Structure formats: structure tokens, C-alpha cells
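Scroll down for the structure; my scribbles are underneath it.
In this view, the complex is presented without one of its protein chains, the others remaining in place.
Then we have chain A:
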Amino acid sequence: MNPPLLSVRGLRTVFPTRRGPVVAADDVDLEIAEGEALGIVGESGSGKSVTFLSVLGLLRPPGRIEAGEILFAGRDLRRLPHAELRALRGRQMALAMQDALSALNPAFTIGTQVTETLLTHRIAPDMRAARAQAAALLTRVGIPAAAERLDDYPHQFSGGMRQRAMIAISLAARPRLLVADEPTTALDVTLRAQVLDLLDTLRREDGLALALITHDLAVVAERCPRVMVMYAGQVVESGPTEAVIARPRHPYTRGLLESLPRLEDPDRPLHPIPGQVPDLARLDPGCRFRNRCGMAIAECAAPVTLQPAGEGRLSRCIRAPEMAP
């Protein structure tokens, strides 16, 4: 297997708030190799975005990384001077966002926003070359007559075109890692498939490493060989997607799966997970899923760590072995 391009160990990201520190990412470990796609799933607020914004060095104050190590291509990003981190950003590691309408600057043309990346990272020597490359990029993501639309403003694009333009900007400098934070949620089924196909191609042909954050387990099952499930700021289960989906080793993963409709069995009753995510500012050291877990026992009030749970998996549940069939 390839050496991991990105390797995160013990990441802890905290937002000081009036109600006390909110630990939005706690003891997060993850690895993504070149040419690999890691799916990241979990309920809203589970820390998916915060984890990867931490990786990219894009946390908004007052959020800050309190502990952990972030290795990218062998370099410790937390120790990198600002200028060097900035040179990596957009060039070697890029971000695609959920809502292109808000991610694109309304005051600049699409062309300006694409060429900006190309010129900043000296991918194109001058504006003329940058515009030609920009048009090619936009064409590649499926924007018709791209060259003529470079001087359009984002609001003149349709929603689907905007989303693809935004992804084209993320990919402009041919990054080695793309963090795609729900990049296709706003798209219809056809466009979604088209964009995901493009990412697949880049992954296979150029060795793009992909972190695909999504609520859509079907997308993960289809596109990501490995998956990581987050709950309340922690990784609760990770491993090969097939195994995790077929034989979950954490009650939260199982709950998540049971709360989704299944293609092969549409009549199966859905079971939403009862209860509420704990308040991240009022956590105790025990298992965070305890208040919603049907398998909880007294021992679950003690700290739980990620442990190997078979089939190349890790689980943060003391009763994981009992979940084996």
C-alpha cells in the first residue's frame, strides 16, 4: 500500500465559548493515501468540517488546534510557517465546498476566480495562458461554451454550473489532496454522478487523494473504499467501507445504517436513532454515545479508545467484539 499522503494523529480542535470550551474534534486519527478516497460520515455537528478545516489550516478564530500532529507529504503542517502552508493550500491540498453560491465571490467573474488560483501558484505564466487553462478546466467539468462564459458573474450561472465551476477552481492547480465537503449535495442525480465520476477519474489517473465528507452513505458505498464515521467530535468507527456497512462494529454506525432506506429492501422499517447528540461543552470522559446507546453498560462511563475490531477496522466501543456475528 502507498504511504499515506495525509496522516492525522490525536487531533484536538477547540472553540472557546462563553459556555466553556467546545471540543469540536477530539483525538481524531486518520490517514489518506495517494489515489485513495476516504468517506467521512456523521450527523450534522459531528465535527467533519472542523476536522478538515483544521487539516487545511483554515480554522476560523476563536477555534484552534490544541493537540495533535498533521503530516502532509511527510511535513508537519502545524509546524510549517504561514507562508509555506499558504503555498501548499490551493496548490497541493484544496477544498471544495457544499454551496457554490456562497463559496464563489459575487463581486468577481468566474474567469477571475479561476485564473486567480492559476496565477497565484504560477501554474500559468500570464493572464492569457491562465484564461485558456481556465476555459479548459471549466470544459472538463462539463460547462458548455466555457471560453465565452469566463466573464460571467457567479449569479449568471445556473446552480449546477456554479457548483461545477467551484469544483473546477478547487482542482485548478491539480492538488494532491482534495477535501470535498459535501460537494454534490446541491446537485441533482445526473450532475452528482458526473462530478463524482470526474473525481473518480482524477483519483485513478492522477492519484488524487480524496476526503469526501457527506451525509449520503450510498455515495460513500459507491465511491469510497474506506470510510470514517464521526460522532460528537470523535471518530467512532473506521475501516473498509464494505465491511463497515455490512457488519458495523459500533452501535452508532449500526443506528445510522438502520435509519436509512435501503435500495434492495425499500419496505424495511426505518429506525431513526432516538435521543440527542450531547452538548459538546458539557462532556464527561465516558463514551459520548452512551445516552442514546441500546447496548450501554456501566463500564461505558469510563473513557473509551479506538480499538482494532477486525477486518482492518477500528471501533470506539467496548462492546464491539460482541457485535461480531
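Following the convention adopted for this analysis, contacts are C-beta pairs under 8 Å (C-beta built on N, C-alpha and C of every residue); 3 or more make two chains touch, one makes a residue touch a chain; residues count from 1.
Definition applied: contacts and distances are computed from a predicted model.
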Choices "Cysteine desulfurase", "Peptide/nickel transport system permease protein", "Fumarate reductase/succinate dehydrogenase flavoprotein subunit" or "Septum site-determining protein MinD" - which one is the UniProt name of the chain not shown: "Peptide/nickel transport system permease protein"
Touch criterion as defined above, residue of A:Ala33, A:Leu58, A:Ala243 or A:Ile318 at the omitted chain: A:Leu58
Full-complex contact with the absent chain, from A:Glu69, A:Glu116 or A:Glu311: A:Glu116
Among A:Val50, A:Leu104, A:Val195 or A:Cys287, residue touching the chain not depicted: A:Leu104
Contact footprint on chain A, counting only the chain that is left out: 56, 58, 60, 86-91, 94-95, 97, 99, 102-108, 116-117, 120-121, 153, 155, 166, 169-170, 173
